[in-house]
Structure formats: structure tokens, C-alpha cells
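I have a structure here, written as C-alpha cells, and I will follow up with some questions on it.
Note that one protein chain is taken out, while the other chains of the complex remain in position.
Coming up: chain A.
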Amino acid sequence: MDAEDEATGHMIEEEEIYVNGGEDGDESKRHRPIISGEQLDIEAYAALYTGRTKISRLLFIAEKCGNASMQLDALRMAYDEIKKGENTQLFREVVAKIDGRLGPNYGPDNAWADAVDRRAELRKEKLENELNAYRTNLIKESIRMGYNDFGDFYFAHGQLGDAFKNYVRTRDYCTTSKHIVHMCLNAILVSIEMGQFTHVTSYVSKAEQSQDALDSITIAKLRCTAGLALLEGKKYKLAARKFLETGPDLGNSYTEVIAPQDVATYGGLCALASFDRAELKSKVIDNINFRNFLELVPEIRELINDFYTSHYASCLEYLGNLKANLFLDIHLHDHVETLYEQIRNKALIQYTHPFVSVDLHMMANAFNTSVSSLEKELEALITNNQIQARIDSHNKILYARHADQRNATFQRVLQTGCEFDREFLETGPDLGNSYTEVIAPQDVATYGGLCALASFDRAELKSKVIDNINFRNFLELVPEIRELINDFYTSHYASCLEYLGNLKANLLLDIHLHDHVETLYEQIRNKALIQYTHPFVSVDLHMMANAFNTSVSSLEKELEALITNNQIQARIDSHNKILYARHADQRNTTFQRVLQTGCEFDREVRSMLLRANLIKHEFNLKASRKH
């Protein structure tokens, strides 16, 4: 495209020291891997896109990247791009951001801005007159074109809301399905720029309804945008599926929204984070269509292959390299963390899956991490029931385990305070400060948080407290409680109990809470102890004492109490200071119970028969003299 080449030629002239790519101006550049381990090559990256999205992406990079040189580079390119268009609002913003750092050529060009504005006014008037004329003549096609032109006009000038409105108005005047598809595509474009992905989804489905007007390129475009919308909605599995279904005909025809490299990246990462092995193989690795896309981003291809063939260390290394650049991507940046976490967890789960026992040292090598951090991660996965296994912390081995009959150890704790805190958690955020003659919103947070922590099990704690948006407002008022709950959930017991200790003195002064503080604290502490021991077959008491910031002997006493109350099924090896989990042998206990019941029955019935006999003879015993 002319504008493209002009831009690159312009850059070569300037000879900016900010250029950190290689030689530019060759056609193959478009197919070179853009997202690589080195710092993002902004020019090459920007060259993938056209139109407004190019500007948005450059501005995003400028905002998010860490170093000033990259920032200025991006701003410079944005400036150039904007000057080619007619968006004076955006122009002023960029100028303000540049702040004169790029020299006089990149300063506020008011002459140009005014000229553009004047032209815009004229054009707008012209369009309006035309439109009115068409409307009086009631020629549908012309009216449609008129609104379309209006939409384009507003879009070019950055008034996205008006653009959207006008595009949507053309719907009434669409006569053929081709028109409808055209309208949908425009609406989708504007919605993506506005960031309103619900509209995207609805217009995609509307466009897909008119099957006859869809050529393969349009279908590919629609699939991409659908995938993009799902990605924004955090539905990674569905997004992956949509991206993978995108045909290779997309090519470079949709660069005002998305580049084919992005399709590969988004699709690959989402698939890796959410597909199971079979789907990964059939839909990604063996997918011929998608292979074209993957060629554009060989790191993603390597990454996926490594994962499938269980070379986790190199897979995670690729991921690490890509991470910095992915943060600069306008659509992906707030999903990077989640996707990475899911991929890592899947790698861990997949690693342990075929084994009965796994040596944690070997596993730590394979994942290029230390044994203790690996243990923490595995602990989290086991607690969330994603791996059925138990850790032998003494010998550092992971043993696969089938689900055991463990009684719910939180029964007693659940009963206390259950009703009390449920009321609190359902308090809507509207409470605010309107009930201060009884309670302050901080109290709602404190009472609710502490009671929930003392009595909920893990699943409830996550769904009703941590993921509860309403309650989050309350928790913001008392950040210690929020930190405390998060620490508890992520098993950082020492800091959680430290927070609790700090709060204690103040809580004892609270008129409602003071006589419950001790009980609640005890319950929270017990729950922490129980949760700590839950995923392990054996636990070294020294480590546990460190985690809980207490001495081994006092820990032993606490554990003894919990075991006696049947809240932990384990036994203590006091000689070596190890706690061993103990699973009730169902068969033997059943036999024991049976024999016992038999004996009791025997005894009871005999007594009963005896008594009945006595009554039957109808005796009256007179008080006889003492022997």
C-alpha cells in the first residue's frame, strides 16, 4: 500500500536512533516473526495494521512500555499516522503526550488541525444536505449510502459513538444481505474501537445469519472478531475455537482490526490454556489451516509442540520470553497473567498425570524451579482438587491418590456463625453510610470477613467472599481483612496470622465482637492448621512450625487437640517430629462395628426378656431388711 511505503521511506530519511529493528523496507518484513524474545520491533509491529487500530495500538504501546525511547518511537509513528487521517482530537492528544520531546517537526500543528476541521465542517454540511435530499426522495439505497458516508465521516474524525449510530441506522434501509453484512462489519469495527464487545458478538451473529452473502474472507473476518470478543469476555476455550476456525484467506485483508500474527498468538495461547490434550492435537497441531498462521509466529508453534511433547522447561522459557511483548498488546494484556497461570497449571497437572509417584527434585528440574516453590504450587493445585495426589514432604515425593472417604472436617466450624455472616455477605453495596446509628460499613466487612474465614470451607470462601463483587466494596474499606483473607486462601499462613494478631487488640474493643474474638481466632487458626496438612501424606513439623511462626512443641499440642477432636485424620511421630496422614480402614471398622452391634443387641434383648418376665409375674417387692 502506498501509505505504508511512504511511511517507511520517511523513516529511513529521518534516521532515528530509536529504530531498533533491522533494515526496513523489504516486503518479507510482514512475514517476519514480530513477537520475539527481543524488545518489540515497533515499526514492524505497526506495519501489520492500518487505520485507526494502528494508532490505538501505538498509543497503547507508548503508554504501557517501560522505556522512553520506545515510547517516543511509538508516539512519533502515531503522529505520522494521524496526520494522514482527519482525527484532530486524537492529534491534539498525541501532541500533548509528545510534549515537544521529538523536536519541532512533531509539535502542535495548529494550521493543519484547523484546516482539517474546516474541511470537516464543509463535508459534514454537504453530507447532511445530500442525506436530506435522499430522505425526501425516499430512495432507500441512497439513504443507506448517505448514512454510511456519515458513519465513515464520523469514524474518520474519531467520533465513534456517532459513527456507530449512523451505521446502525442503515439497517432499516438494507435491501440485500450484502448490505446487512456490510453494515455489520462496519458496526463491528466501530465497536471494537470503542471496546464494546457485546455489540461485537451480537453483530457477528447477525452477519452470520445471512449465509449467502458471505465469502470466505468475510467468514474469516467474522470468526476473528467473534474470537476477539470471547477473549475479552475471558471465555478462553470458546475464543480459541473461534480463532482456530479462522480460514487462511484472512491474510492481510483485515488489518484494520487484527493481523494474522495475532490470530496465531491469541488462538495458540488460549488453546494451550484451555484445551485438553486430545483437542490440542486435533484442533491445533493437526489443523492445516491454522498451520499457515502458526508459520507467522514460530515461537508459538514451538511452544505448543513443546507442551504437547512434554518439554515443559523450554515451553515455559518461550512463554517467559514472549511475556514482555504480550503485555503491550492491546487486547491480550489483561489476560496474559491468567493465561500463563492456566498454562503453567496444566503443565504441572499433565506432568504428574501418568505417574503413580513423582520425585519432586526431578520435577523441579523439569520446570526449572526450586523444590519448595514447586511444593507450594502443587499444594495449591491439590487443595483445589485439580490433582488427586498427596505430597510426602519428608521424602519429597508426590503420590497419586484416589479420593478418600474423609469426613468433612469443618462441620463443627461451619455451624457457628454460618447464619450470622451470610446476612452480612448479602448486604448490598448500597448500605454505605446510611445505617451508622447501628453499624458502619467497615464493621460489615470486618464481621463478615472474620466469620466467613472461621466457618466457610474453601469453595464457599472463594465464591462468596473473594469473587463477591458487592462485598469487595466493603473489603476495600478495611484492607487488612482483605489481605488476611487472600493470604489464607493462598496458604500464606504466617502473614495471615500476623494480620490477625495485629487486629486483635482493636477487635477486643468492639462492642459486638469482643466476646467472640477468641472463638473466631481459634477457629481460624484451626482451619489454617487443617488446611495446611490437608494435601500431604506426611508433614515435617519443623517446617510447619516455621510456617505458623510457633514452636514445635506448642504446635504438637495444637495438632493433638485437633486430632483428638477428629478434625484431622493423622498421627504424630513424636520421635522424628513428623505428622502422618491416616486413612480409616473402612473394611475393618465396618467389621468392628458389626461385631459390636451384635454384642449390644444380644445384651439388650436378654435384659429386656428378663424384665418382661419379671413384670409378667406381677411381683411386688416389699422392702426387706438389710443383709
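Quick note on the criterion: a contact is a pair of C-beta atoms (placed from the backbone, for glycine too) under 8 Å apart; a residue touches a chain by one contact, two chains touch by 3 or more; residues count from 1.
The rule is simple: contacts and distances are computed from a predicted model.
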item: Undisplayed chain, where the name is taken from the UniProt record, one of "Small ribosomal subunit protein mS40", "GATC amidotransferase", "COP9 signalosome complex subunit 3" or "Embigin"; value: "COP9 signalosome complex subunit 3"
item: Missing-partner contacts on chain A, residue numbers; value: 559-560, 563-564, 571-576, 580, 585, 587-588, 591, 594-595, 598-599, 601-603, 605-624, 626-627
